[in-house]
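What follows is a single structure, written as C-alpha coordinates, with notes after it.
A single protein chain has been omitted; all remaining protein chains appear in their positions.
Let's look at chain A:
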Amino acid sequence: MGALELKSVTKSFGSTDVIKGVDLEVAEGEFCVFVGPSGCGKSTLLRIIAGLEDATGGDILLDRKRVNDVAPAKRELAMVFQSYALYPHLTVRDNMGLALKQAGVAKADILRATDKAATMLSLEKLLDRRPAELSGGQRQRVAIGRAIVRTPKLFLFDEPLSNLDAALRVATRIEIARLHRELGATMIYVTHDQVEAMTLADKIVVLRDGRVEQVGSPMHLYNDPDNTFVAGFIGSPQMNFLKSGPLGLPGETTGIRPEHLQIKKDGSITGTVSHVEKLGGETLVYIRTHPHGLLTVRLFGEHDHSVDSDVTLEPDDKRAFYFDAAGRRLR
(Lines give C-alpha, C1' and ligand atoms only; values in the text may rest on other atoms or scores of the structure.)
Protein backbone atom coordinates (compact mmCIF):
# COMPACT_ATOMS: atom_id res chain seq x y z
CA MET A 1 0.00 0.00 0.00
CA GLY A 2 1.18 3.49 -0.81
CA ALA A 3 1.94 6.60 1.11
CA LEU A 4 -0.64 8.47 -0.92
CA GLU A 5 -3.71 7.20 -2.67
CA LEU A 6 -6.24 9.12 -4.73
CA LYS A 7 -9.57 7.47 -5.48
CA SER A 8 -11.61 8.99 -8.32
CA VAL A 9 -10.86 12.51 -7.12
CA THR A 10 -12.84 15.24 -8.87
CA LYS A 11 -12.85 19.01 -8.54
CA SER A 12 -15.18 21.59 -10.04
CA PHE A 13 -15.13 25.35 -9.79
CA GLY A 14 -18.76 26.29 -10.38
CA SER A 15 -19.74 24.49 -13.55
CA THR A 16 -16.16 23.98 -14.77
CA ASP A 17 -14.71 20.56 -14.08
CA VAL A 18 -11.02 20.94 -13.47
CA ILE A 19 -10.18 17.45 -12.23
CA LYS A 20 -12.28 14.76 -13.90
CA GLY A 21 -11.68 11.66 -11.84
CA VAL A 22 -8.08 10.87 -10.93
CA ASP A 23 -6.99 7.51 -9.49
CA LEU A 24 -3.43 7.28 -8.36
CA GLU A 25 -1.18 5.43 -5.95
CA VAL A 26 2.19 6.69 -4.81
CA ALA A 27 4.42 4.25 -2.95
CA GLU A 28 6.44 5.03 0.17
CA GLY A 29 9.67 6.82 -0.73
CA GLU A 30 8.69 7.34 -4.33
CA PHE A 31 9.45 10.50 -6.31
CA CYS A 32 6.31 11.17 -8.30
CA VAL A 33 6.10 13.97 -10.86
CA PHE A 34 2.86 15.45 -12.20
CA VAL A 35 3.53 16.85 -15.62
CA GLY A 36 1.30 18.43 -18.23
CA PRO A 37 0.66 21.64 -20.12
CA SER A 38 -0.60 24.67 -18.22
CA GLY A 39 -4.25 24.41 -17.27
CA CYS A 40 -4.21 20.61 -17.10
CA GLY A 41 -5.07 20.63 -13.40
CA LYS A 42 -1.74 19.45 -12.00
CA SER A 43 -1.38 22.30 -9.51
CA THR A 44 -5.02 21.96 -8.46
CA LEU A 45 -4.44 18.27 -7.82
CA LEU A 46 -1.44 19.11 -5.66
CA ARG A 47 -3.49 21.64 -3.71
CA ILE A 48 -6.16 19.04 -3.14
CA ILE A 49 -3.55 16.66 -1.75
CA ALA A 50 -2.22 19.48 0.46
CA GLY A 51 -5.73 20.29 1.67
CA LEU A 52 -5.65 23.85 0.35
CA GLU A 53 -8.58 22.99 -1.91
CA ASP A 54 -11.43 20.65 -1.10
CA ALA A 55 -12.05 17.81 -3.52
CA THR A 56 -15.54 17.91 -5.00
CA GLY A 57 -15.67 14.12 -5.01
CA GLY A 58 -13.52 11.09 -4.30
CA ASP A 59 -11.14 10.18 -1.48
CA ILE A 60 -7.62 11.22 -0.58
CA LEU A 61 -5.73 8.71 1.56
CA LEU A 62 -2.46 9.49 3.29
CA ASP A 63 -0.90 6.48 4.99
CA ARG A 64 -4.16 4.61 4.37
CA LYS A 65 -6.16 7.17 6.35
CA ARG A 66 -8.82 9.26 4.61
CA VAL A 67 -7.80 12.91 5.01
CA ASN A 68 -10.48 14.74 2.99
CA ASP A 69 -11.62 16.61 6.09
CA VAL A 70 -8.23 17.06 7.76
CA ALA A 71 -6.72 20.56 7.88
CA PRO A 72 -3.53 21.10 5.84
CA ALA A 73 -1.34 21.51 8.92
CA LYS A 74 -2.51 18.18 10.34
CA ARG A 75 -1.76 16.16 7.22
CA GLU A 76 1.95 15.98 8.08
CA LEU A 77 3.12 17.26 4.76
CA ALA A 78 5.28 20.13 3.63
CA MET A 79 5.03 22.21 0.51
CA VAL A 80 7.54 24.20 -1.53
CA PHE A 81 6.02 26.93 -3.68
CA GLN A 82 7.06 28.42 -6.98
CA SER A 83 7.19 31.92 -5.49
CA TYR A 84 9.11 30.61 -2.41
CA ALA A 85 6.41 32.11 -0.14
CA LEU A 86 8.83 32.89 2.69
CA TYR A 87 7.45 34.93 5.57
CA PRO A 88 8.88 38.40 4.92
CA HIS A 89 8.94 39.43 8.58
CA LEU A 90 10.86 36.42 9.89
CA THR A 91 14.53 35.50 9.69
CA VAL A 92 15.63 32.40 7.81
CA ARG A 93 15.81 30.46 11.05
CA ASP A 94 12.33 31.53 12.15
CA ASN A 95 10.93 30.81 8.70
CA MET A 96 12.21 27.27 8.94
CA GLY A 97 11.14 26.80 12.54
CA LEU A 98 7.65 28.28 12.38
CA ALA A 99 5.79 25.05 11.68
CA LEU A 100 7.48 23.31 14.61
CA LYS A 101 6.77 26.29 16.86
CA GLN A 102 3.11 26.13 15.85
CA ALA A 103 3.10 22.41 16.62
CA GLY A 104 4.41 23.16 20.12
CA VAL A 105 7.87 21.62 19.77
CA ALA A 106 10.44 22.59 22.44
CA LYS A 107 12.81 25.46 21.56
CA ALA A 108 15.97 23.35 21.79
CA ASP A 109 14.54 20.78 19.41
CA ILE A 110 13.55 23.46 16.91
CA LEU A 111 17.08 24.83 17.08
CA ARG A 112 18.54 21.39 16.42
CA ALA A 113 16.17 20.72 13.52
CA THR A 114 16.80 24.07 11.81
CA ASP A 115 20.58 23.69 12.25
CA LYS A 116 20.48 20.26 10.68
CA ALA A 117 18.42 21.42 7.71
CA ALA A 118 20.66 24.48 7.30
CA THR A 119 23.72 22.24 7.15
CA MET A 120 22.13 20.00 4.54
CA LEU A 121 21.41 22.99 2.31
CA SER A 122 24.52 25.00 3.30
CA LEU A 123 22.45 27.86 4.67
CA GLU A 124 24.36 28.16 7.97
CA LYS A 125 25.67 31.66 7.22
CA LEU A 126 22.25 32.99 6.24
CA LEU A 127 20.26 31.92 9.29
CA ASP A 128 19.88 35.42 10.73
CA ARG A 129 18.98 37.17 7.50
CA ARG A 130 15.54 38.07 6.31
CA PRO A 131 14.14 36.82 2.97
CA ALA A 132 14.53 40.27 1.38
CA GLU A 133 18.32 39.98 1.83
CA LEU A 134 18.58 36.69 -0.07
CA SER A 135 18.96 35.89 -3.77
CA GLY A 136 16.37 33.82 -5.61
CA GLY A 137 18.33 30.61 -5.35
CA GLN A 138 18.96 31.12 -1.65
CA ARG A 139 15.28 31.82 -1.05
CA GLN A 140 14.29 28.60 -2.76
CA ARG A 141 16.82 26.69 -0.64
CA VAL A 142 15.29 28.24 2.49
CA ALA A 143 11.85 27.20 1.26
CA ILE A 144 13.12 23.64 0.79
CA GLY A 145 14.76 23.83 4.22
CA ARG A 146 11.46 24.91 5.74
CA ALA A 147 9.93 21.76 4.29
CA ILE A 148 12.73 19.48 5.52
CA VAL A 149 12.60 20.77 9.09
CA ARG A 150 9.12 19.36 9.55
CA THR A 151 10.22 15.81 8.62
CA PRO A 152 6.90 15.36 6.84
CA LYS A 153 5.44 12.15 5.48
CA LEU A 154 5.01 13.77 2.15
CA PHE A 155 6.85 16.57 0.34
CA LEU A 156 4.92 18.60 -2.20
CA PHE A 157 6.73 20.76 -4.74
CA ASP A 158 4.75 23.22 -6.86
CA GLU A 159 6.96 24.16 -9.83
CA PRO A 160 9.81 25.07 -7.47
CA LEU A 161 12.35 25.80 -10.20
CA SER A 162 10.28 27.97 -12.52
CA ASN A 163 11.51 31.27 -11.08
CA LEU A 164 15.20 30.36 -11.22
CA ASP A 165 17.60 30.96 -14.10
CA ALA A 166 18.81 28.05 -16.21
CA ALA A 167 22.10 27.31 -14.40
CA LEU A 168 20.54 27.56 -10.96
CA ARG A 169 17.68 25.37 -12.11
CA VAL A 170 20.03 22.52 -12.96
CA ALA A 171 21.92 22.93 -9.67
CA THR A 172 18.72 22.98 -7.60
CA ARG A 173 17.34 20.03 -9.53
CA ILE A 174 20.39 17.99 -8.60
CA GLU A 175 20.05 19.17 -5.00
CA ILE A 176 16.42 18.03 -4.84
CA ALA A 177 17.39 14.64 -6.28
CA ARG A 178 20.14 14.33 -3.65
CA LEU A 179 17.72 15.27 -0.85
CA HIS A 180 15.30 12.64 -2.05
CA ARG A 181 18.03 10.00 -1.85
CA GLU A 182 19.20 11.16 1.59
CA LEU A 183 15.80 11.58 3.18
CA GLY A 184 14.11 8.67 1.45
CA ALA A 185 10.85 10.60 1.75
CA THR A 186 7.87 10.44 -0.55
CA MET A 187 7.81 13.44 -2.84
CA ILE A 188 5.26 14.80 -5.26
CA TYR A 189 6.52 17.33 -7.72
CA VAL A 190 4.52 19.42 -10.17
CA THR A 191 6.13 20.83 -13.29
CA HIS A 192 5.32 21.70 -16.88
CA ASP A 193 8.91 21.00 -17.87
CA GLN A 194 9.32 17.47 -19.17
CA VAL A 195 13.10 17.62 -18.63
CA GLU A 196 12.58 18.07 -14.88
CA ALA A 197 10.07 15.26 -14.94
CA MET A 198 12.41 12.90 -16.79
CA THR A 199 15.46 13.66 -14.64
CA LEU A 200 13.81 13.56 -11.20
CA ALA A 201 10.97 11.11 -11.30
CA ASP A 202 10.62 7.51 -10.28
CA LYS A 203 7.13 7.78 -11.62
CA ILE A 204 5.66 10.32 -14.01
CA VAL A 205 1.96 11.11 -14.13
CA VAL A 206 1.04 12.82 -17.39
CA LEU A 207 -2.09 14.94 -17.04
CA ARG A 208 -4.27 16.56 -19.65
CA ASP A 209 -7.56 18.41 -19.10
CA GLY A 210 -7.97 17.02 -15.60
CA ARG A 211 -7.41 13.40 -16.58
CA VAL A 212 -4.45 11.08 -16.18
CA GLU A 213 -3.16 10.19 -19.64
CA GLN A 214 -0.50 7.72 -18.55
CA VAL A 215 1.50 6.76 -15.47
CA GLY A 216 4.91 5.13 -15.54
CA SER A 217 8.65 5.46 -15.13
CA PRO A 218 10.33 8.06 -17.39
CA MET A 219 11.80 5.43 -19.70
CA HIS A 220 8.53 3.53 -19.83
CA LEU A 221 6.71 6.64 -20.99
CA TYR A 222 9.47 7.46 -23.44
CA ASN A 223 9.64 4.00 -24.96
CA ASP A 224 6.04 2.94 -24.68
CA PRO A 225 3.63 5.89 -24.82
CA ASP A 226 -0.09 5.08 -24.79
CA ASN A 227 -1.20 7.90 -27.10
CA THR A 228 -0.05 10.78 -29.24
CA PHE A 229 -0.34 13.24 -26.34
CA VAL A 230 2.12 11.39 -24.10
CA ALA A 231 4.34 10.59 -27.07
CA GLY A 232 4.46 14.26 -27.99
CA PHE A 233 4.87 15.56 -24.45
CA ILE A 234 7.70 13.32 -23.28
CA GLY A 235 10.99 13.76 -25.09
CA SER A 236 12.66 16.87 -26.44
CA PRO A 237 12.66 17.84 -29.23
CA GLN A 238 9.12 16.64 -29.73
CA MET A 239 8.28 13.43 -31.55
CA ASN A 240 7.45 13.82 -35.25
CA PHE A 241 3.98 12.77 -36.31
CA LEU A 242 3.68 11.55 -39.91
CA LYS A 243 0.63 10.55 -41.90
CA SER A 244 0.73 6.77 -42.15
CA GLY A 245 -1.26 6.43 -45.41
CA PRO A 246 1.24 7.83 -47.96
CA LEU A 247 4.07 5.81 -46.36
CA GLY A 248 2.17 2.53 -46.42
CA LEU A 249 2.47 2.18 -42.65
CA PRO A 250 -0.28 0.94 -40.28
CA GLY A 251 -2.74 3.19 -38.43
CA GLU A 252 -3.58 6.86 -39.01
CA THR A 253 -0.47 8.48 -37.56
CA THR A 254 3.11 7.31 -37.30
CA GLY A 255 5.20 8.74 -34.48
CA ILE A 256 8.94 8.83 -34.87
CA ARG A 257 11.45 10.52 -32.59
CA PRO A 258 13.83 13.05 -34.17
CA GLU A 259 16.82 10.77 -33.54
CA HIS A 260 15.16 7.91 -35.42
CA LEU A 261 14.67 9.88 -38.62
CA GLN A 262 17.63 9.93 -40.96
CA ILE A 263 18.63 12.19 -43.80
CA LYS A 264 19.43 9.72 -46.56
CA LYS A 265 19.69 9.49 -50.29
CA ASP A 266 16.53 8.04 -51.89
CA GLY A 267 14.54 8.17 -48.65
CA SER A 268 10.77 7.76 -48.74
CA ILE A 269 10.00 11.35 -47.62
CA THR A 270 11.12 14.38 -49.59
CA GLY A 271 11.41 17.89 -48.22
CA THR A 272 13.42 21.11 -48.01
CA VAL A 273 15.55 22.25 -45.09
CA SER A 274 13.80 25.15 -43.35
CA HIS A 275 16.12 25.81 -40.43
CA VAL A 276 19.23 24.35 -38.79
CA GLU A 277 20.11 24.62 -35.07
CA LYS A 278 23.69 23.74 -34.23
CA LEU A 279 24.18 22.96 -30.56
CA GLY A 280 27.72 21.54 -30.79
CA GLY A 281 27.00 18.10 -29.46
CA GLU A 282 24.03 17.72 -31.71
CA THR A 283 22.45 19.36 -34.70
CA LEU A 284 18.72 19.80 -35.15
CA VAL A 285 17.51 20.08 -38.73
CA TYR A 286 13.96 21.27 -39.39
CA ILE A 287 12.60 20.03 -42.70
CA ARG A 288 9.44 21.13 -44.47
CA THR A 289 7.73 18.17 -46.09
CA HIS A 290 4.50 17.35 -47.83
CA PRO A 291 2.07 16.08 -46.51
CA HIS A 292 3.68 15.65 -43.07
CA GLY A 293 4.43 19.31 -42.32
CA LEU A 294 7.54 20.39 -40.42
CA LEU A 295 9.70 17.46 -39.22
CA THR A 296 12.66 17.56 -36.87
CA VAL A 297 15.76 15.46 -37.38
CA ARG A 298 18.32 15.13 -34.64
CA LEU A 299 21.86 14.42 -35.73
CA PHE A 300 24.69 13.79 -33.32
CA GLY A 301 27.79 15.92 -33.75
CA GLU A 302 28.17 18.78 -36.20
CA HIS A 303 26.59 18.61 -39.63
CA ASP A 304 26.25 21.08 -42.46
CA HIS A 305 22.91 21.40 -44.17
CA SER A 306 22.14 24.60 -46.00
CA VAL A 307 18.73 26.13 -45.68
CA ASP A 308 16.41 25.60 -48.70
CA SER A 309 18.35 22.57 -49.97
CA ASP A 310 16.29 19.51 -50.91
CA VAL A 311 16.76 16.34 -48.87
CA THR A 312 15.06 13.00 -48.49
CA LEU A 313 14.34 11.27 -45.17
CA GLU A 314 13.99 7.70 -44.08
CA PRO A 315 12.22 6.74 -40.81
CA ASP A 316 13.53 3.83 -38.76
CA ASP A 317 10.44 1.59 -38.96
CA LYS A 318 11.50 -0.52 -35.99
CA ARG A 319 11.50 2.52 -33.68
CA ALA A 320 8.22 3.96 -34.95
CA PHE A 321 4.94 4.14 -32.98
CA TYR A 322 1.57 3.78 -34.68
CA PHE A 323 -1.59 5.53 -33.55
CA ASP A 324 -5.23 5.33 -34.64
CA ALA A 325 -7.39 8.27 -35.68
CA ALA A 326 -8.28 9.06 -32.05
CA GLY A 327 -4.59 9.20 -31.14
CA ARG A 328 -4.55 5.85 -29.32
CA ARG A 329 -1.52 3.67 -29.70
CA LEU A 330 -1.82 0.55 -31.92
CA ARG A 331 0.26 -2.26 -30.46
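Everything below uses one rule, namely that contacts are C-beta pairs under 8 Å (C-beta built on N, C-alpha and C of every residue); 3 or more make two chains touch, one makes a residue touch a chain; residues count from 1.
The rule is simple: contacts and distances are computed from a predicted model.
The UniProt record for the undisplayed chain lists the protein name "Carbohydrate ABC transporter permease", from the options "histidine kinase", "Carbon-monoxide dehydrogenase medium subunit", "Biotin-independent malonate decarboxylase subunit beta" or "Carbohydrate ABC transporter permease".
Contact with the chain that does not appear here is found for just one residue of A:V33, A:I48, A:A99 or A:L221, A:A99.
Within the whole complex, the absent chain has one touching residue among A:Q82, A:T114, A:Q214 or A:N240, and that is A:Q82.
Contact with the omitted chain, checked across A:P72, A:P237 or A:G267, is made by A:P72.
In the full complex, chain A touches the hidden chain at residues 47, 50-52, 71-74, 77-79, 81-89, 98-99, 102-103, 146, 158.
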